[in-house]
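Apart from one protein chain that is not included, each protein chain of the complex appears where it belongs.
Showing chain A:
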Amino acid sequence: MSPLLDIRGVSVRFGGLAAVSDLALALGQGEIHALIGPNGAGKSTVINCISGFQPLSAGEMRLGDERLGQLTPVTAARKGIARTFQTPQLFGRLSVADNVRVASRSGRTGLFDGGELIELVGLAGLQARAAESLAYGQQRLLEVARALACAPRLLLLDEPAAGLAADDIARLARLLRRIAGELGLGILLVEHNVGLVKRLCDQATVMHHGLVIASGSPAAVLSDPAVVTAYLGAQASPSQARPC
């Protein structure tokens, strides 16, 4: 069976800088895939390319049978790609409930309704609060709820656990595992929390200076000597390291 997301030979250049070089990545339905690497490795650029915010310089991307790569963000979203941002991008003056409402598609049925999504990410009781008044971690959780409200086939999360307390991270991990398992949603997440990556993800790809330096199961790639040197630091134990 062909993967949900298939990326082959993708490169992105900003003038003379190669932000991403010859990236290959496959993500199946129901799979959670981590994209990790030090700051500036090109992870967010990959997210931007898939979601239509950044055109490709070379290569090909497919979502199922559909070609991506030259889509606008709006078209990509309508094809079933939802995302969060490295810096939360909420509709600050709208309430928590309205943030989710703006993203909701009418006429679709599914596992959760928007109110349940808000509860599932741990924001129950805050529906009427203005999004801009939420704490940073809550804003991240609301972004996840809003992205899920788009009823996506592919969910792209850019550092979803940054700024979250341990309880919130555990709740988020349970939610992501549930939606991937029950709905067959593919999830690609950029994340620096190595513990979360090991616990949650089925596959991991490590990038460094725009290049893929390792790919495979999280346990395998995080013990790869090249990854330890480039990302975790040669002296650090992978289980302890948590770069920011």
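Keep this in mind: a contact is a pair of C-beta atoms (placed from the backbone, for glycine too) under 8 Å apart; a residue touches a chain by one contact, two chains touch by 3 or more; residues count from 1.
Operating definition for what follows: contacts and distances are computed from a predicted model.
Per its UniProt record, the hidden chain corresponds to "Branched-chain amino acid ABC transporter permease" from the list "Heme exporter protein C", "NADH-quinone oxidoreductase subunit M", "Branched-chain amino acid ABC transporter permease" or "Tol-Pal system protein TolB".
Of A:72, A:133 or A:229, it is A:72 that touches the chain left out of the display. Interface residues of chain A with the unshown chain, by the touch rule above, are 29, 51, 53, 72-74, 77-78, 82-83, 85, 89-95, 97-98, 100-118, 127-128, 146-153, 179, 183-185.
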